[in-house]
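Shown here: the complex without one of its protein chains, the others still in place.
For reference, chains read A, B and C in written order, and residue numbers begin at 1 within each chain.
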Amino acid sequence: MLQVLLSGLSIGAVYGLVAMAFAVVFYVTRVINFATGQLLMVAIMLTAGLSKAGLPDWLSISVGLTASTAAGVVIYFVAVRPVLRFDRFSFAWLVSTLGVAIVLQSAAAIIYGPTSQGFPKLLNRDNLVIGGASITLQELLAIIVAVVAVVGFEIFRRRTLFGKVGMAISSDPEMASAIGARVTAYAVAAFAIGGLLAGAAGVLIGPITYANPYLGDTYGITGFVALMIGGIERPAAAMGGGLVLGVLSVGANTFIGSQASDWFPFVVVVVVLLLAPHGLFASGDALKRLASGIGRRTATLKGAN
Amino acid sequence: MSTFLARQSPRSRRVTIGMVVLLVAYLASTFGVANGSYGTQSLVLVAAIFAILALSLDLVAGVTGLYSLGHAGLFALGAYSTTLLNSKFGWNLFLLLPLSIAGVGIVGLVLGFLSLRVSGLYFAITTFIFTLVVVVLLSDFSFTGGLQGIAGPVFPDFPPGLAFLGSSVAWCVGLSLLVTIVIIWSIRSSPLYPVLLAIRDAEPFAAAAGVRTSVMKVGIFGLSASLAGLAGWAFSFLGFISPGQFSWTVSVNILVMVILGGINTRLGPIIGAAFVSAFPVVVSIDPFLQEVIFGLIFVVVIVFFPQGFMGLVGSLARRIRARFRPTAVVVEAVEDDASTPIAYAHLAPQEAVSTTRALPAVDEVALAAKNIVFGYNRGVLALNNVDMVVKRGNIHGLIGPNGSGKSTLVNLMSGRMSPNSGTITADGVRIERLRAPARARRGVMRTFQSAVLVRELTAQENVGIGLYSRFPGIAARSPIWPLLMGARRDSRAIAQKSIAALTSVGLSSGWATTRVADVPHGVEQLTQLAAACIAEPSILILDEPLAGLSSGEVEQVSEILRGLKRAGVTVIVVEHQTRFIFEMCDEVTVLAAGELVTTGTAADVRANERVREVYLGQ
Amino acid sequence: MQALDIAGLSAGYGRYDVIHDISLRVERGEAVALLGPNGAGKTTVLRAIMGMIKQRRGQISVLGTDVSRMPVHLIARGHVALVPEGRRLFLDQSVEDNLRLGGLHLRRDHERTERLLESVFELFPVVERYRSRPATALSGGEQQMVAIGRMMMSDPDLMLLDEPSLGLAPLAIEDMAQALITLRERGRSILLVEQRVDLALQVCDRIYVLSGGRIVEEGNSENVNADGRALIDAYLG
Partner (left out) sequence: MKRIFLAASIVAVSALALTACASGGSGSTSAGTILIGGIAGTTGAYGSTGQAVVNGTQMAIDEINAKGGVIGKKLKFEAHDDGASATTSSQLFNKLVSEGAIAIVGSPDTGPTTASLSSQKKIPVIGAVDDGGLTVYPDGPDKPPFPYAFSTSLNTFAWGGAVADYALKNCKGLAVLHDPSSYGLGGLAGIKLVFDAKGKKLALEDAITENWSTGATVGLKSEIDKITASGADCVDVWLTPQDQASFVQEAKSLGANFTFLGNDETSADSTFSDLAKDQADGMISALLSTEVHPTDALKTFQTKYKAKFNKDSTPFAELSYDAIYMLKQAIEKGKSTNAQSLQNQLNSITDYDGLTGKLTFTEQQHTTINKDQLTLVKFSTTSKSWEPLG
C-alpha cells in the first residue's frame, strides 16, 4: 500500500509538473499550449545529447532546462501572440501550438535520430527503503521538486506583488493593464515558467524513459489528463490532478491488473467530470458544490412541471 | 424542367441552375474517382471521409460554438459497430447504415446532454475524455481486435450491368459526403442558421425569441454525431481499422482541418480536410522534413491568416472585386452613412405591427407580479416584496435610479431568472417558473438594454430569428430546407416579414442587408425592437430602448410605441429618460433600492414626494 | 500644460465609431464632468484615454505627452488612473491587495506607498476595517470605495471615474462626492463620467454634455446651475 502510494506519487509528480506547465500558461493567458509535451522532450534530448558529448551532468541539465524555458518563450512569440492579437477569443492557438509541436518533434528526430538514447542515470541508482517500500532517490527528488514547485508557486502567487499582479491579470487582464501591469511580460513569464516546469519533468523522468524525440506526445497527453482531473483554473490543482492520476495508475496496476492502469484513471476522470465538471480541486469543496448543484437541479425540475 | 424554371424568379432560377451544375459536376468527379486508380481513390476517399467529419464538426464548433473533441470517438463508434456487427454477426451493411447513424446520434445526444452542463473549454475537455475512453476500450477488448485492429467489411461491388460506374466504395463514400454537404449547406441556408449563430453569440436573445437553446444545442450535437457515425460507417470499407486511427490526435486534427480551412464557411472544412489528410501522402520528400513543413504550414497559415484558407481567399476576392468595382463595396457605403443621420424609411405607424392575439380590453390585467422577492447568491436582496400590475393594452413605465432593481424585475418577468418567492402571471396563467423560451411562446417578448444581436449577420437575418417560434418545424426541416417547397415559401415569408418589421420600426431597406457589426448603435437598437415586434407579442418588455439614441431616434421609438398601443400590445418600458416615460406611459411604477415606491399615472408619480426624493436626487 | 487635452478624437469598436470628433480638456487641478444619456459614448471616451480601445483619428495628450498610440500599461504608469464602470476589483484578492496593486508602479517607493495607503484609509475608514477581507465580501458601496482607493494608490495626476455613484446608497454617494472634492482640493485633475447631474455639479468646475457620440454642450457648473438647468433637464427628463 505504501509502495503504491510512493510509486504513484513519484510518477504523479512528473505528470503533475507537466499539468502545471499547462496550467500556469493557461492561468495567465487562457491559452492551452499543445507543445508543452514537446518542451519536456526538448529538455530531455538536449540533456542527453550534451551528456553524451561529455559535458558534466549538471551542466547538461541546466542547458536542457534553459532551452525548454527559452523554447516556451519562443512559442509565445511565434505561435500565440500573433493569433491573440488578431482575435483575443479565437481558438486558433490550438492549431498553431500544435504546429509548433510537430515541428519541434520532427526537428529533434532529424537531429538526434528517431531511436532512444541513453540519459544520465543521476540519482536513479540509489534506493531508499521506507517502511518496507522502496523508492529511488530520483523518485524522491521528483516528489520534492513537485512539492517545491507547487508550494513555491503558491507562495509566489499569493505573497509577492508579482504573484498578485499575475492573479489580477488572470481575473481581468484589461483592468490589470489599466493599473500599469505589463500583461505581455507576464504572458512571456508564464510561457517561460511553463517551459521550465515541463523541462524539470523531463529531467526527472529521463532516467526511466531515456531520451526519445517522441516522448513529448506521451507525456503531453498524460499531463493533459492530469490537468483535466485536477482542474484547469489553478496550477496547484493541476499538480493535485497529477498526483491523483499517478496513484490511481499504479494502484490500478497493483490491485486490478496491469492493463487497468490504461482505463481505470479514465473511469475516474469521467466520474470526476460528471460530479465536478471543473475538476477535482477546482474550488475547495467539490462535494458541497455537487450537493447544491443537485438541489438546484431538482428545484428547476420541479419548477418546470 | 423548362416550365419549372420559367415559373421561378430570375434569381432563384440562377440558383437552381447553379445547384444542378454543381450536382452534375460532383457526380462527374465521383465517377472520375470511382474509375480512377486505387491510389487516387484511397487518397480522395480518405479526404472525403475527413471532409464529412470536418463539416459535421464545423456545424457544432463553427456555427453553434461548441468545440467538440469527441468526434474521433464518435467516428470510431460508427466504424467499429459497422465492422463488428457485420463480421461477427453477419448483419447487412445497408441495414447497418441507418443503425450506425442513429446509434452514434443517440450516443451524441447523451454525450451532448452530459457535456453541456459545462460550456466553452470544459465542453471540449469532456468530449476529449470521451474520445480517450472510447479508444482505450477499443484497444483493451479482444473482440475489437485489440491494438492491432480488425479488417473492415468488403463493400459489395456493383452488379455487372452497372460495372461501368467503377468502384462501389468510391460511390458509397462520395454519396455519403454528398448527403453531408446537402445537410450542412441546407442548414446553413435555412432560417435555423441565424438561430444557431444566435445561440453561439447571443444566447439570451435566442432564448427570448423562443428558442430552447439547450435542447437545440444537444440536438445539433446529436446530428453532428450521427454524421460522424456515417463517416465511420463509410470508413470501415476502406480496409483496416485500428484504435490508433481514432485517437485523440484525430479529434484535434479534425478541428485543425476546420480552423485551417476556415471555420464557419461552406467550403473551408472540405478544403482543410483535403489538405491535412492528403499532405503526408502527396508530398514525398524526406519524411522528417515533410513533417517539419507540415507543422510550419499550420503555424504560418494560422498566424498570417487566422481565418484559414477561406479567409485568405475571401480577402483576395475582396481585393480583386475592389479593383474592378471600387464603388460597389458595401462597407464603404455604410461608413459614409455613419456621419450622416440614419436614413429612415417613410414611417407607416398604422401598419407598424399587426397583432392578432392581443384583445383590446383595457381593464383586464395583462401581467401581474406579486410579492416578488429575489436575491443574487446570498447577497442583499435585489428585490424585496415588489408588486407590479400591468393592465392590458397599456404602456407601463418602470423607472428608478441605477441599481434599484429594474433590470432584475425585467429579467424575472421575461424568464431569464426565477424569483425566490412571489408569483408572476401573464394572461392569468402562472409563469414565474417557466424559462424564457416558454414565456416567449406565450407571447411575452423582450429586448435587452444593450442590444445583443449576432454581429456577423445582417439586420434582416437577426430580425428573422424573432420569427423562430412562429414557423413550426424550422429545426426539423432545416437539414433539407432548400428541397422543400413549403420551406422555401417560409424562407421568403420570413424575409418579407423581416423587411416589413424593419420598415415598421423605420429602418430603410439599405440597413436590412447590412451586417449588424457595421451598423450604428441606433440602428442596432431598432433592429432589436423589430426582432421583438415581429413575433407579434401580446406583452412586450423593453429594457432601456432609448439607450444611446439621438433625439430623432427617440421620436421614432415613441411613434413605434404608439403604433403598438393602437395594435393592442401591452408594453412595459424600463427607461432612464423620465420625460419620455411620463409622456408615453399610461401608468408608471417606481422602484428604489429593490423596493416599490409607487405605481400610478404620470401626474401622480411626478407629484409624489418620495419619487422626487429617491429618483431625482433632490 | 493641461492635465488632459483631447483634440478631434473619433473612436469605437469594430468597424464603427462610437464617438465622433471629440475635443475636450481638463486643466490641472480641475474637475470636469462628462454628462449624457446612456450609450452617448462617455465610457468610450474614458476607454480611449486609457488606451483600451484603438482610436481612429485625433490626439490625446496627458500632461503634455501624446498617449494616442501608447499601450495601456504605459499610460497607466504616466499618472493616469481609472475607476472603471462596474468597479472591476480583483475579486479573488483581499482589499489591501487590491489597493496595493493600484500602486504597482510605485512599488520601489515603499514610503510613498504606505503614505498613500494611509490617505486612502483616512478618506475611507470603512476600507481600513475590511483591509484583509476578500473584495467579494464587500457591499457595492464599499467596493466602490476600494475602487477609488485603488485609483488613488498610484498617486495619479489625472483621475478618470466612470459612474462611481452606480448602485450606491444616497449616504454613500454623499461620502464619495466629499472624497472627490477632497482629491480635487489636493490638486488632482478629475474627469468624471456621471449620470447624476446633481453629483456632477457638486464636484465639478466644468461640464461637457455628450450625446450621440458628439459633444453638444459645454460650460461652467455655475452657469449650468443658473440657466443651464433646462438643458440638463432636456437630457435627463
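By definition in this document, contacts are C-beta pairs under 8 Å (C-beta built on N, C-alpha and C of every residue); 3 or more make two chains touch, one makes a residue touch a chain.
Keep in mind that what you see is a predicted model, and the values were worked out from it rather than measured.
Asker: Which shown chains does the hidden chain touch?
Answerer: Looking at the entire complex, the absent chain's contacts are A, B.
Asker: Which residue from A:Ile61, A:Val145, A:Val250 or A:Val272 sits in contact with the chain not drawn here?
Answerer: Answer from the full complex: A:Val250 touches the omitted chain.
Asker: Considering the whole complex, which of B:Gln148, B:Ser315, B:Gln496 or B:Thr513 touches the chain not shown?
Answerer: Counting the whole complex, the residue in contact with the absent chain is B:Gln148.
Asker: In the complete assembly, which of B:Glu291, B:Glu432, B:Glu461 or B:Asp490 touches the absent chain?
Answerer: Touching the chain that is not displayed is residue B:Glu291.
Asker: In the full complex, which bits of chain A touch the chain not displayed? Write them out.
Answerer: 3-4, 7, 11, 14, 106, 109, 113-118, 124-125, 127, 134, 136, 205, 208-210, 212-215, 217-219, 249-250, 253-254, 257-259, 261-262
Asker: For chain B, which residues touch the unseen chain?
Answerer: Contact residues on chain B toward the absent chain are 11, 14-15, 18-19, 21-22, 25-26, 28-29, 31-33, 35-44, 46, 139-140, 146-149, 151, 154, 238-242, 244-245, 266-267, 280-281, 284, 287-288, 291.
Note that only the chains that are shown with their structure count from here on.
Asker: From chain A, which chain is the farthest off, judged by mean CA positions?
Answerer: Centre of mass proxy via C-alpha means gives C as farthest from chain A.
Asker: Just the number, please: Cα centre separation of chain B and chain C in whole Å.
Answerer: 39
Asker: What whole-number Å value describes the gap between the mean CA coordinates of chain A and chain B?
Answerer: The separation of the two C-alpha centroids amounts to 36 Å.
Asker: In the complex, go through chain A and note every residue touching chain C.
Answerer: 161, 164-165, 167-168, 171-172, 174-183
Asker: Which of the residues in chain B come into contact with chain A in the complex?
Answerer: Those in contact with chain A are residues 67, 114, 117-118, 121-122, 125-126, 128-129, 132-133, 136-137, 139-140, 248-249, 252, 255-256, 259-260, 288-289, 291-292, 294-299, 301-304, 306, 418, 433-435.
Asker: Quick one: in the complex, what on chain A touches chain B?
Answerer: Per the touch definition, chain A meets chain B at residues 32, 34, 78-79, 82-83, 86-87, 90-96, 98-107, 109-110, 217, 221, 225, 228, 232, 259, 262-263, 266-267, 269-270, 273-274, 277-278, 300, 302-304.
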